[in-house]
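The block underneath contains the structure these notes are about, expressed in structure tokens.
Missing here: one protein chain of the complex. Every other protein chain is in place.
And now, chain A:
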Amino acid sequence: MRSEATKGLTLSAPATLYVGFLVAAPLAILVAYSLWTQTYVSVDRTPTLANYREAFTDPLVRHLMIRSILIAATVTIATVALAYPIAYFIALRAERKTLWLLLITIPFWSSYLLRVFAWKLILGFNGVMNSALLGLGLIDEPLTFLLYNEFAVVLTLAHAWAPFAILPIYVSIQKIDLSLLEAATDLGNGPVQRFLRVTLPLTIPGIIAACLIIFIPTVGDYVTPSLVGGSDGKMIANLIQVQFGAANNWPLGATLSLLAMMSVGFVAILFVLSSTSLGRRIR
């Protein structure tokens, strides 16, 4: 007979090992690197905060960090705002929920890269969008503001992340006891008030989950900005990638990664706290 404690350890061992080797260890290496400095060919392992000083004083880093957070925030808001009505429809109105949920996951059947390329084809100078608009005679010459800017990044990311927003919101709406909505009606609420006073506050956990799921990975995305972002759409991850690649400055890259992580964490915590307290204030 093995004890409960042994059983528990055995059961959690795979996860512990996984997290240990693939999360904690790389993170420790990252922290170590951020305290070292790059010389021409080797890494100087004397601990120093020089990288942090450089990161904080360089206007390019600050600019890219702020832009990354703003783009990610825009993507998050746009995606959640579009996802909520869809999730609401599937959870409360649709008759074939499973079919709808399946349809929503269809974009995932192709790779992320292919989807980004598809947007490139749609938004490009000679792309689908411009050809269609020209063909319809709505414009005389191709639009140039469609691709290689922040707009293209937001559009592409919002499309890519939509299912991740729909699903948690769907679950939170699905969980609402329908008699609560009837009770709100019974107590005098019209549809709009009922939504604001019952449905919305009860789905805040789903909204928060959706926001975090989208916001956190989006800040660090570098594929989309490099493919459709042009020079205006570059984000912090592109700079980090350069440090580990062309610039060959791993310590600065590690520092930027950690700073990006901390900024995201800070913004995320701020968001969770403010939205829960806002939810509590709805009566």
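The rule is short, and it goes like this: a residue touches a chain if its C-beta (ideal position, glycine included) is under 8 Å from a C-beta of that chain, and two chains touch if they have at least 3 such contacts; residues count from 1.
To be clear about the criterion, contacts and distances are computed from a predicted model.
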Candidate names "Spermidine/putrescine import ATP-binding protein PotA", "Cytochrome c oxidase subunit 2A", "Outer membrane protein beta-barrel domain-containing protein" or "Thiamine pyrophosphate-dependent enzyme"; UniProt protein name, chain not shown: "Spermidine/putrescine import ATP-binding protein PotA"
Sole contact to the chain not displayed, among A:P59, A:G137 or A:G188: A:G188
Selected residue (touches chain absent from view) among A:L180, A:A247 or A:L273: A:L180
For chain A, residues in touch with the removed chain: 177, 179-180, 182-190, 193, 197-198, 201-202, 279-280, 282-283
